[in-house]
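Since the structure comes first, as structure tokens, the remarks are kept for the end.
This view holds just a subset of the chains, kept in their places.
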Amino acid sequence: MNKTTLLELLAQVQSGTLTPTAATERLANLPYEDLGHARIDHHRSLRTGLPEVIYAQNKSPEQTTEIFTRMAASGIDVLATRVDASTALRVTAALPTAIYNQQARTITLRQTSPGDPKGHIAILTAGTSDQPVAEEAAVTAELFNTRVTRLYDVGVAGLHRLLDVRDQLAEADVVIVCAGMEGALPSVVGGLVGVPVIAVPTSVGYGASFDGAAALLGMLNSCSPNVTVVNIDNGFGAAYTAVLIARAASARG
Amino acid sequence: MNKTTLLELLAQVQSGTLTPTAATERLANLPYEDLGHARIDHHRSLRTGLPEVIYAQNKSPEQTTEIFTRMAASGIDVLATRVDASTALRVTAALPTAIYNQQARTITLRQTSPGDPKGHIAILTAGTSDQPVAEEAAVTAELFNTRVTRLYDVGVAGLHRLLDVRDQLAEADVVIVCAGMEGALPSVVGGLVGVPVIAVPTSVGYGASFDGAAALLGMLNSCSPNVTVVNIDNGFGAAYTAVLIARAASARG
Amino acid sequence: MNKTTLLELLAQVQSGTLTPTAATERLANLPYEDLGHARIDHHRSLRTGLPEVIYAQNKSPEQTTEIFTRMAASGIDVLATRVDASTALRVTAALPTAIYNQQARTITLRQTSPGDPKGHIAILTAGTSDQPVAEEAAVTAELFNTRVTRLYDVGVAGLHRLLDVRDQLAEADVVIVCAGMEGALPSVVGGLVGVPVIAVPTSVGYGASFDGAAALLGMLNSCSPNVTVVNIDNGFGAAYTAVLIARAASARG
């Protein structure tokens, strides 16, 4: 559904040709756009108020570019994750205002004017190497219009580094913790804060880390009950849920 | 810290013997009660406003009873999870107002007067067999003073059962989904709602379910970005985080 | 066994030199062609009425080309799967009428004149990234002379996409479902149709997908009893069995 279609529909509502109820119905049931290889769900964005997102990893550069361009055409914000450099080149050539973040491996296209950020997310890393995953989360949360505080390299082997940022932690509505190796940081953070902690195991480590499986298991067995977990390296997913929580919380004050 | 100690402390504040700042400090640093085998953290309850919780599974009946009784002595609400029948007998003998829920395997002791419930959690199961885990979550959420809607046996193989409860789902601030076997339900529910979904894999299944590992992996790989995951059969943990989210959300209206 | 040999044999039957029983015996026991590294089983094709198939993945380009050429010499249809670009170049150079499908990684050589397609297979994918596996299945089924309906990108996180193709699903004699990540789609499809569903886990995903193992486990634990499973990324195997089922079913009308 492109913007024109949407505006025409809204015009019909304004003119009384279409009742609001009927319009809602049509919006909720508007057929997605069928590209053959992908079915773009334009009204999800309208329904949730969140940008469209493309997971680029197993798609060809051509597929990603086509989907991104179609989504952009509807005038909303667009995010692509897991984008390699060659795909990024192709997408930004097609859409020069789209921005590629090499560390986060994201392309973002901001087309709307968000107001003030809603809610506040603290994003922690145990070590420097967890930063790409944390940045994927941060870029996502910021495009989704949420305030982000980055607190990096505060792993548990040097506890004073974590204790020093305790005040900053206390201000967040929700905390994302990215950690590889033993994945112990979410449990410790979970004990320090009274808000939900979303744990992101990273594939940082070697040997018996089994590409992040050790960290994943550690986080699932956390003794802090306010910890939930997402897939290994899934910075985007952590941010998505964190945004939902932060928005709810931000309405409190 | 028992109630008397707390009151004396507050009296000192009232009389000006102690400044509020100093009192806050003391409360935050009050030594836990050391039972030798366990260190009870009384002020966690004061700090978070949530009941005290005992995980009884690997404790002896004597240990559970002693910890439960000490916690109860401070006048707050107490919850024990993973309680077998013989431990339950011993605890309820010591505290006759405590209630044992055999299916949920919980003991609850309500000693405070909560006001109206804050927030609303929908709890779903894929099948009848997932019910004990769902009930652990429900009992927890209710003791934590949150409204719970139970929507059981709505697994994906009979999609109309799920679609029929779509309206009830839409009212919840957060959704808990308990499922064993292939663990597909959270992904489907995640696509239907715009709020966080907490997925609880259950150990229901046989053969290649590997005691819930298949469901766990399925949920971690969910294609719905609003899904986060807790440990297998961890109904309590899911409820704990859900309560935090529901409380935040409930302040919106 | 090349065609000439076959014809001579049949001529002997016609002329009465050989009884039909004896001919059958000889056909069933005709020695395969021994290439040293491979023993080609020519009469399998005669027996089953299905094309010859080469699994090229662990073979050298030379080996694949030699086997393909020998099989082609007997005049029947030939299929090679898991063919990389350099092997494809070599085979198509030797046999210019053979067709390489880069996405499906197949080479097909049609040498017979099949009649009308027998039976009808619906092939579904959960996402765009599952398409190569689905195409391997589709190319196989079409060479085996079965009608194929492609229904791609209908994953469970956007349920309306699947429900929209429900009518098309209902017409199939058998359904192949290709899905990575959590592998939930076969269970949902299994609940919607009354025919066998063959589930193909794909290696699409990351982290705890463990290269398709998560999807595989999910499918094996499906709560829909009409779901059976093949190896990860095994589009060919799914199509082979689906063809057998579709042929049986097609005789019903």
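Worth a mention:
Going by the order they are written in, the chains are A, B and C; count residues from 1 in each one.
Rule of thumb we're sticking to: contacts are C-beta pairs under 8 Å (C-beta built on N, C-alpha and C of every residue); 3 or more make two chains touch, one makes a residue touch a chain.
Just so it is clear, the model here is predicted, and its values are computed rather than measured.
Every protein chain here shares one sequence; 3 sit in place, and the complete assembly counts 8 copies in total.
The criterion applied here is as follows: only the chains that are shown with their structure count from here on.
Chain centres here are means of the Cα atoms, and by that rule the chain farthest away from chain C is B.
Between chain B and chain C, the centres computed from C-alpha atoms are 50 Å apart. Remark: chain A and chain B have CA centroids separated by 27 Å (rounded to whole angstrom). Mean C-alpha position of chain A lies 39 Å from that of chain C.
For chain B, the set of residues that touch two or more other chains comprises 220-221. Residues 126-127, 155-159, 180-184, 187-188, 190-192, 205, 207-210, 213-215, 217-224 of chain C are the ones that touch chain B when the two sit in their complex.
In the complex of the two chains, the chain C residues touching chain A come out as 127-129, 131, 152-154, 158, 160-161, 164, 180, 204, 206-209.
Chain contact summary for the complex, chain A toward chain C: residues 29, 31-32, 36-39, 41, 44, 57-59, 63, 67, 82, 201, 203, 211-213, 216, 231-234.
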